[in-house]
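A single protein chain has been omitted; all remaining protein chains appear in their positions.
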Amino acid sequence: MSGIEATAITSPRKVDTVEQAATSPDVQQPWAELGLKADEYQRIRDILGRRPTSAELAMYSVMWSEHCSYKSSKVHLRQFGAKQPATDALLVGIGENAGVVDIGDGWAVTFKVESHNHPSFIEPYQGAATGVGGIVRDILAMGARPLAVMDSLRFGAPEHPDTPRIVGGVVAGVGGYGNCLGLPNIGGEAVFDACYQGNPLVNALCVGAMRHEDIHLAKASGVGNLVVPYGARTGGDGIGGVSVLASETFDATGPAKRPAVQVGDPFMEKLLIESTLQMFKEHLVEGIQDLGGAGLSCATSELASNGDGGMRIHLDRVPLRDATLSPEEILMSESQERMMAVVHPDNIERVMQICAHWDVTATVVGEVTDGSNLQVFWHDELVVDVPPRTVAHDGPVYERPYHRPAWLDARQADEPTPQRCPRPGTAAEMSEHILRLMSSANLCDREWLTSQYDRYVLGNTVAAMPHDSGVVRIDEATGRGVAISLDCNGRFGALDPYAGAQLALSEAYRNVAVSGATPLAVTDCLNFGSPEDPEVMWQFAEAVRGLADACLTLGTPVTGGNVSLYNQTAQTAIHPTPVVGVLGVIDDVRTRITMNGARVGDAVLLIGRTREEFAGGEWAHVIHGHLGGSAPAVDLPAEMALAAVVRGHSRLITSAHDLSDGGLAVALAELVLRNDYGVSASFADAEADAFTMLFSESVARAVVTVAAHDVDAVRAACELAGLPSALLGLIVAEQSLAIDTDAGRIHITREELAVGWSGALPAIMA
Amino acid sequence: MSARIGVITFPGSLDDSDAARAVIAGGAAAVRLWHADTDLQGVDAVVLPGGFSYGDYLRCGAIARFAPMMGEVIEAARDGLPVLGICNGFQILCESGLLPGALIRNNHLHFICRDQRVRIEAGDTAWTADFAAGQEIVIPVKNGEGGYVADARTLDMLQAEDRIVARYQGNPNGSLRDIAAITNESRTVVGIMPHPEHAIDPLTGPTADGLAFFTSIVTTLAARVGA
Partner (left out) sequence: MARIVVTVMLKPEILDPQGTAVRGALTRLGLGGVADVRQGKRFVIDLEGALDADREALLTKLAGELLANPVIEDYQLQVEA
């Protein structure tokens, strides 16, 4: 029997108060339906010294959920702090809304990637749109003007009939929200693989900038300071399971009216951005938090917990869209486009003026107190009285069991040998394989998708897709800017999660480096299956360990990120997909390097070592559907050496393109497709056979072009850095890819490459 | 004394700062104007920037067109004040009747952002004085509701009166007769769907071809003073 009276919506609702909870200890409460375990429920009772009220139960259940508390991942994520490399660049580390990095000249940059996976399967447009909205608010809450977004998307098999629904909705949602906010989309990735069929991944990144002194934190301190939610009115969005606390089962008027899907309003968020930045500019805000997962519960408990006092909130003052919401529902609502500011009483009038100017609803609902608890009132009745730290930061910590999967040895032993995966022997066969790779779902032209994103708004985009990293100018006067790349290869993770995470970091690091930027910091979005599966949990633990170890070696700390678990359908989990974002600084964006800009007659150099490494690569996947073997060897010192060579010779390098998916064949084909010149090369002096040179996916390699008279200088620098280099050939006027091999001459015209490459994605969507 | 060009910000305007930057790069001073005010501050011309004013709710530009500042702009435009409406600004000009026709959803239903080849057809409007008729340029187009429509009579009239200012080469959105920009009878008000303010510097845009729109108005205003 519930402790709450079941009442129809038309009669006054009886609320479960603290007083009532103290005097009715034996009431049955639906803690199991809310996702809590028996010991967790008992712990809440121990913390409070009584049973929780209905509202308190709702708060704890949502804040202690996996999504909000990271209970399964915390023990592993601690490594990011424990193994953090020493660096002067980190201004704000893990634990705040987003990490903040010093990029010089008094500028700070904040960036983070977050997931919105499960909602994107249910309602692709809104799931993706609200994902973008959420991450933008996190950046805004740090005190920054949001400057750009990126997206890393994963969809199911290209030929599956449900795939277009998800692709179309997600891309329209990312574009629809970001474009309307006025944030350029500067890059990302889109990957197709059957393992994501029922579990698409939408990871959204936002980057913003501010001056050092403008960094804001999510804490409420200063007794008497006012608590002011502003933005959209609160409705019943995303309440989901909390409705078990409401009286809906007794509602005679029909099915539950509590939508599980959150609907975004980018126009409101644009107003939120402008009004918030105005408040920052005038130094009116003591602390600020955005309302995301768990809405008001999260914002109030986190602000209070991070502060030095308590907080008193009058929930009935929160502006509502739906007057029938119960206090529990208001606390849990995930209505979008809301922020919460802590404002000194002297500043409140000006804050209200600014909000009125932008037509943004703002209401004082409470204040910071000198007590220690978070107290929430509903029309003068106390319904929540909790120590905020216990809600926001002292959630359960699970030590989930994990073990290496039994099947992994067999998978790692299943190398793509010539017997298992017959290789092309003639130039004609190699050409055919190159064409098949370029028209495959994961390597084909992404124009259909990226043309739905505004890349120009704000006028500071120096490089966007399809460049290796997105480059944004931060300071118009000096040209200082940042380069960001977001990468992952789930197949490498499936072969070896430790290496897979390191390879994702390597790829993002390399992408930033070849633009001439200096990599500084990392954000990550760890997408995995169910933590209740010990084999998945092992994959997660290994990936975190790999990422933390590699960040330490590269000197780039993890500044913040996100974990998304339970990405699986029945027993089939997605590949371990640790998406890694690397941010680098570039002193003057005018010196950035892209894959355009070579001149006919320039030499084409391959820098880095090529080994026979095809496991998990595109050739084995596209040609043979094979996934097996050992992932390519990670070589972090070589990545750093490559970065240093490129950065040190940026004036001599006329264009650069890193090697990753599909190896050298794809990199050269892309150079031909993306320019109005061609490549004429030879493998005569190459360190391996033609097949290996074309399709190996060894790390730490890039193709660079330099004027003929600069070749020796660049090659000498490579040698000094311990990097092999090979003079592959020349940039030529004829728009084709021509390679002399001992199996014959490969010659593919740009037109031949373009046919399959540009038509593949539209064909999937047709 | 340099020319002063107002750039109006509506709730949801996105390319207003970019328009202001382009105005300055073109040699004028940018005066930022707020939609709810009614003082045009004596500017010599006005730019209605791109974006999603009012979220594009109801119809693009439908609500912005009733803004207090737009009341002033409409009156001043009828008196000869030059106005450039870019993208959402073009939509607002059509909704307020300063230009004929309307903009509807792109025929392929997607938002499209790409570097667009455009042919300047009329080099004698207040905003294209520095172009030669027939000049081909590349500037970004980025819109979801960029399809220009008008009835046949209007289209014929625009053509006959040489009021089609620019046409697409490779139509990105289904605009009738490939119309990318048009002007009013007095050739002072121009609506353009692509974004010249995003092509003023090859560092951040495809070309610097868009700058001439902003130098043209300075040329035009200087000629007025001199005349």
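Chains: A and B, in written order; residue numbering restarts at 1 for each.
Just so we're on the same page, contacts are C-beta pairs under 8 Å (C-beta built on N, C-alpha and C of every residue); 3 or more make two chains touch, one makes a residue touch a chain.
All values derive from a computational prediction rather than experimental measurement.
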Omitted chain - touching chains that are shown: B
Listed residues B:150, B:199 or B:221, member touching the removed chain: B:150
Residue of B:104, B:157 or B:222 in touch with the missing chain, whole complex considered: B:104
Chain not shown, touching residues in chain B: 58-59, 62-63, 66, 94-95, 100-102, 104-109, 147, 149-151, 174
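The rule is short, and it goes like this: only the chains that are shown with their structure count from here on.
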Chain B partner contacts - residues on chain A that touch it in the complex: 172, 175-176, 179-182, 265-268, 270-271, 358-359, 451-462, 473, 589-590
Chain A-touching residues of chain B, taken from the complex the two chains share: 11-12, 14-15, 17-18, 21, 50-52, 54-57, 110-114, 140, 142, 144, 195, 197-198, 203-205
